[in-house]
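All protein chains of the complex are present and in place, except for one that has been dropped.
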Amino acid sequence: MKAVVIHKELDLRIDERIEEKPGPDQILVKILRGGICGSDLHYYHHGGFGTVRLKEPMILGHEVAGEIVSTGPNVTNVKIGDRIALNPSRPCNHCEYCQRGLQNQCLDMRFYGSAMRFPHVQGAFRQMMVADATQAHIIDQGIGIEEAAFAEPFAVTLHAINRAGPLLNKRVLVTGCGPIGALAIMAARVHGAREIIVTDISDFTLGLAKKVGADHTVNVATNAEAMARFKAGKGQIDVMFEASGNEAALQLGLEVLRPRGTLVQLGLGSSLNVPQNVIVGKEIEILGSFRFHEEFALAVDLINHRRVNLKPLLTEIVTLDDAKRGFDLASDRSKAMKVQIAFA
Amino acid sequence: MKAVVIHKELDLRIDERIEEKPGPDQILVKILRGGICGSDLHYYHHGGFGTVRLKEPMILGHEVAGEIVSTGPNVTNVKIGDRIALNPSRPCNHCEYCQRGLQNQCLDMRFYGSAMRFPHVQGAFRQMMVADATQAHIIDQGIGIEEAAFAEPFAVTLHAINRAGPLLNKRVLVTGCGPIGALAIMAARVHGAREIIVTDISDFTLGLAKKVGADHTVNVATNAEAMARFKAGKGQIDVMFEASGNEAALQLGLEVLRPRGTLVQLGLGSSLNVPQNVIVGKEIEILGSFRFHEEFALAVDLINHRRVNLKPLLTEIVTLDDAKRGFDLASDRSKAMKVQIAFA
Amino acid sequence: MKAVVIHKELDLRIDERIEEKPGPDQILVKILRGGICGSDLHYYHHGGFGTVRLKEPMILGHEVAGEIVSTGPNVTNVKIGDRIALNPSRPCNHCEYCQRGLQNQCLDMRFYGSAMRFPHVQGAFRQMMVADATQAHIIDQGIGIEEAAFAEPFAVTLHAINRAGPLLNKRVLVTGCGPIGALAIMAARVHGAREIIVTDISDFTLGLAKKVGADHTVNVATNAEAMARFKAGKGQIDVMFEASGNEAALQLGLEVLRPRGTLVQLGLGSSLNVPQNVIVGKEIEILGSFRFHEEFALAVDLINHRRVNLKPLLTEIVTLDDAKRGFDLASDRSKAMKVQIAFA
Partner (left out) sequence: MKAVVIHKELDLRIDERIEEKPGPDQILVKILRGGICGSDLHYYHHGGFGTVRLKEPMILGHEVAGEIVSTGPNVTNVKIGDRIALNPSRPCNHCEYCQRGLQNQCLDMRFYGSAMRFPHVQGAFRQMMVADATQAHIIDQGIGIEEAAFAEPFAVTLHAINRAGPLLNKRVLVTGCGPIGALAIMAARVHGAREIIVTDISDFTLGLAKKVGADHTVNVATNAEAMARFKAGKGQIDVMFEASGNEAALQLGLEVLRPRGTLVQLGLGSSLNVPQNVIVGKEIEILGSFRFHEEFALAVDLINHRRVNLKPLLTEIVTLDDAKRGFDLASDRSKAMKVQIAFA
């Protein structure tokens, strides 16, 4: 079995690995498609992020979909032949956070393709994968496998919407329109945002933003003054999703947010300089948003019911042997939104 | 009539001003006592803070109490002779924020002794003051005028408690134990905080923290390692009130806050370096808290019913002529908590 | 000018009334279309509801749209020729509830066509109407006037959604599929409800429910057992909108609601027998929902942006002279959803 393994920064290889066998409550999945995520790119370019660093070779990948090829004897929720999206999140279900319904904050989380713990949790960019049956979410007939592979990043943005609270009658700003920003647009739209404004510095991504539901887009590199009208009064934005990790984006957001506005921070950025006096004076609410829990099933449900159309976000599908080129392409924000790897 | 006027940084004078006359819905108040606040000290030492700068001489002061000496013909809620705490906050009641119940975010706020607008709103450190009758809150018999003069800063901390949400079963951290931090301890205690930990770098203020309800105090300058136990798991603090404006305090707070913990930011600090990855990873909620609205009446009610004892926080009462010494004393955190000026 | 006037129960007349003139901040509106509401029908059939009884003749109607024919000198938000939906709600903006942002609970509310106060507030089923300019909300080119006349009842259901809190990942039950129930389906769908189940006793209305977004419909008169699956565990419904005022519907709802589920009560029913032990044992949340405030503008915005298609709910348009037949038709739930009167 082949797998996409990061050895150290910029050292990405297609390695041979031994296939595992499913236990009684497990399934064996033939992975068909995997999306390259921003954190995969961080391992690829920088060998990690923040204090999370690669200490051993690790299979990357956690945005995957495939087909079930065998099931353990206790499995009842899925069967051989089912096409599924695979939830890469495996909380312990016993720690104090799991017992409070905060499984995404599990003290003993094992998340595919993450170097947060050691030994690292190996990822899902591989041809065959054993998983717990509860991780599998069936994709309806007629739904493409490429859509299924969007379930994970879409779940991340649905969690951010969940954190933000109701969007009824809200004017929403999304700063940073990579895959997470773009999916946040769709997640906000389907949950009732009244108006959605999107900023980025790439016309390519802003063009896609329009296609997937943005009401207004602003290239802040070339047309920053277009944001001026949202500074009127003490600010005109109700809820902001910060998906750029950029200090200037955060600071602009604090200027355009209304008093008592909400800023949901997505993405694991570094330390940023934040004007506390604005947060205090306008009584801004800042909310971190990390991964997802119940939102994975919701993502699959919304895809199955065609309440969102994720296809415009797919830039290219590369073969497994061509994975490295896929990583390079995914790193170019002027040309690529989501790049997927075909494992079969 | 004499008034305490700041002309420019470090230039504090006792000036003569002409007495005003109350309109039909107004009262004339003989100011008896005024507490020196951190923002008064900012004008005194630095001529302002952030973008708020002195542009003309301004009477300081907004923490005052006094006695009503005359009332306009329409006034019914108070009468001559009533001793009152005076709410320094005058929202317009018509703007979109007032109409949403967010009067502290009024677009046309006039707040005593503030250089946020020009001409500046003159303050209340004066011997006689005309005010709207609705600003007056009667102090019960037997309550000292020095307690009444605490109503305003106490209201600031009650608003912070209000922002934080319920404290039932919560472990609370207060970072920075100046007057606002100390009052936050009392406000948290009376609203059900289960356990209160307080940090500062002054043993003097930490000693007072103990007196007014802190369960544990930690001098982070001399005994930082005492905070280690609150870092266990992913953090052990549920709610934090940041009243220091200090970057190290904020960063420590992010380390000891639990996943989904709440950090209420008080005080108009400058820009601080904030580790976004911690906010995201632990899904921290940061809430700005600015001034107060309904909490002023609550502060007076709690004082009247003796549910709090504010007296331990009063360091010294200086005479009007000695106001400058009062400002200098109030600036020394190793010796002073709250300093009040006696205007009569 | 002609108007639709209720004199006493079943005594509905087309009376002549004198045209008014707009004041400086007012507009004169040529009413084009008006929808007959359940409360109009209550006045028509029963002379009122609960303690609200007709004491003098009253023009009915509050779901109206029209065209501006003249404006007072201070009016800037609209101009002659604009087609508008007219907000029938006029809060005082000064009472304690208005000052808290709860204008729909105004202590001095004047709401069109309501006998709650005396003299009654005359309604909008008339050919010409003077209104405050702030009540007017412009309808976009290409939007039919019949859609505009839905803004008011749609706002009622948007307020109910607002009360319910976020619908992300929620299974929703709507009991009673008259116009309010049907609009609640659309309001819930556009705000992210994951799955919507609708019950009624009329196959006609349930057929329309399917058309406007219900996932499942159940005729509880003929197929009550279809609800059994939602009783599994302790109940499978997250949020319920009770729009029938029927005791059996409420009791069924309490059976199928999950622990900690939410029941939003719409419509001014009479006293009902409620099993307290179920409310306690499952810790149900019941929320009353009354009229709307900010949701009127939202309703118009959603109509203007074609995020909802209200047309399937329009059963028939009757002429002003034929208004009585319109009231009779609107009373027949086996044939009619919404009936509108054409005033010009």
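A few notes on this one:
So that you can tell them apart, the chains are marked A, B and C in the order they are listed, and the count of residues begins at 1 in each.
Definition applied: contacts are C-beta pairs under 8 Å (C-beta built on N, C-alpha and C of every residue); 3 or more make two chains touch, one makes a residue touch a chain.
No experiment lies behind these values; they were computed from the predicted model shown.
Taking every chain of the complex into account, the chain not shown here touches A, B, C. Only one of C:Glu285, C:Asp301 or C:Asp322 touches the absent chain when the whole complex is considered: C:Glu285. The chain omitted from view is touched by exactly one of C:Arg163, C:Lys210, C:Arg307 or C:Lys335, namely C:Arg163.
When the full complex is taken into account, the listed residue touching the unshown chain is B:Gly192, out of B:Pro24, B:Gly192 or B:Gly233.
Considering the full assembly, C:Lys234 is the residue among C:Lys2, C:His216 or C:Lys234 that touches the omitted chain. In the complete complex, the residue from C:Leu10, C:Ala228 or C:Val274 that touches the missing chain is C:Val274.
Listed for chain C, the residues touching the missing chain in the whole complex are 49-50, 96-97, 102, 104-105, 107, 163, 233-234, 245, 250, 259-260, 265-290. In the full complex, chain A makes contact with the omitted chain through residues 93-94, 98-103. Against the chain not displayed here, chain B makes contact via residues 158, 161-162, 165-169, 190-192, 194, 294-295, 297-298, 301-302.
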